[in-house]
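For this view, one protein chain was removed and the others were kept in their places.
Showing subunit A:
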Amino acid sequence: MAYKIVASQCTGCSACEPECPNEAIFEKSGIFYIKPEKCTECIGFFDEAQCVAVCPVDDTCVIDNSYPRYSA
């Protein structure tokens, strides 16, 4: 699984982008999105997903169940 950003929740504040250890977060038209193939759910880097920890709006960075669980 990877994390994804719920576009309707995203305020475009950019807080997540520099915190992602995989540089998996990009901006399109002021809204941010995660490239699932680059997301490691921060496993191997931090105890918690950085996008989730820093995002100021709850339920914006969520698990994308359509991708298989990441394994290091």
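Annotations
To be clear about the criterion, a contact is a pair of C-beta atoms (placed from the backbone, for glycine too) under 8 Å apart; a residue touches a chain by one contact, two chains touch by 3 or more; residues count from 1.
Following the convention adopted for this analysis, contacts and distances are computed from a predicted model.
Of the candidates "Cellobiose transport system substrate-binding protein", "Probable glycine dehydrogenase (decarboxylating) subunit 2", "FeMo cofactor biosynthesis protein NifB" or "CRISPR-associated endonuclease Cas1", the chain left out of this view carries the UniProt protein name "FeMo cofactor biosynthesis protein NifB". For the options A:1, A:31 or A:54, the residue in contact with the chain missing from this view is A:54. Within the full complex, the residue among A:15, A:43 or A:63 touching the omitted chain is A:15. Where subunit A meets the chain that is not shown, the touching residues are 9, 11-15, 18-19, 30, 46-48, 50, 52-54, 56-57.
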